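My structure is below; once you've seen it, I'll send some questions.
With one protein chain held back, the other chains of the complex are shown just where they sit.
And now, chain A:
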Amino acid sequence: MTTLKTMLNETYKGLLIAWNYKFETFLQLVMMGIVFIGIGFIIGGGQVSTGQLTYTLIGYSMWLYSSIVISGMCRDLLGEAQAGTLEQIFMSPVPVFLILIGRSLATLITATINILLFAVVILWTLKANISLQWQGLVIFIITMAGLFGFGFIIAGMTLIFKRVGELAGLTANALLFLNGSMLPVEQFPRWLALVAKTLPTTQGIILLRDTLLKMQPLYELWKDGSLLLLCSQSIIYFGGGLLVFIWCARKAKLQGTLGYY
């Protein structure tokens, strides 16, 4: 019970801090919209097609999640190291990886509010719609588990190598082109498609499009093995990510670099 309370306490603190940066968040939302419309024009060859945009919107939204989670985890940890609060977190009686999960929940909530706002405005402006189904929510949650696992790896690396920020930014940006946000993975060269499918969110985007746009039920996705692939990837990323984070935290304590920035 105490552990759960500590995790939720971390979530609450994350939300309080995010609220302090609401003006910056609003500017980010505007920026997201401009970039998305721009991408729509490029993909549509100078025209905005509603059908194409709803397709891209799903991928772009998932990429936004990737960007917020990957860059955010790295930036937050470095920021806390600089502020001296990171070491305070490591002095909690509750294991730090559980606190990290609580913090991830805050990131997920703030990212969801931002991205939902962005998506609603885009859909309303373009008079488009996406049929929301509960199957989509299941796929979204599984995809997020994998994405946060990947975020834990970046967070762990941040504890040891303090210059991971640039790499995190680069990784987040590369995902825009590699996870099928813009172009379907099937159109990639075979080798690149194989690489892309191992990345977090790629399989999630494919399945989200299948459920939300092609209306495919979950059991069909399970039958053809694509949902199983997503589940396996997310379990590996989440579990592996936590293990990497724990290992990196131990290494940072051995090197004495935990509070460095």
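Basically, a residue touches a chain if its C-beta (ideal position, glycine included) is under 8 Å from a C-beta of that chain, and two chains touch if they have at least 3 such contacts; residues count from 1.
FYI, contacts and distances are computed from a predicted model.
**Q** According to its UniProt entry, is the unseen chain "Intermembrane phospholipid transport system permease protein MlaE", "Molybdopterin synthase subunit MoaD", "Diguanylate cyclase (GGDEF)-like protein" or "Sulfate-transporting ATPase"?
**A** From the choices "Intermembrane phospholipid transport system permease protein MlaE", "Molybdopterin synthase subunit MoaD", "Diguanylate cyclase (GGDEF)-like protein" or "Sulfate-transporting ATPase", the unshown chain carries the UniProt name "Sulfate-transporting ATPase".
**Q** Looking beyond the chains shown, say which of A:Ile89, A:Ile109 or A:Ile246 touches the absent one.
**A** A:Ile89
**Q** Which parts of chain A are in contact with the chain that was left out?
**A** 2, 5-6, 9-10, 12-13, 16-17, 20-21, 83-85, 87-95, 99, 250, 253-256, 258-259
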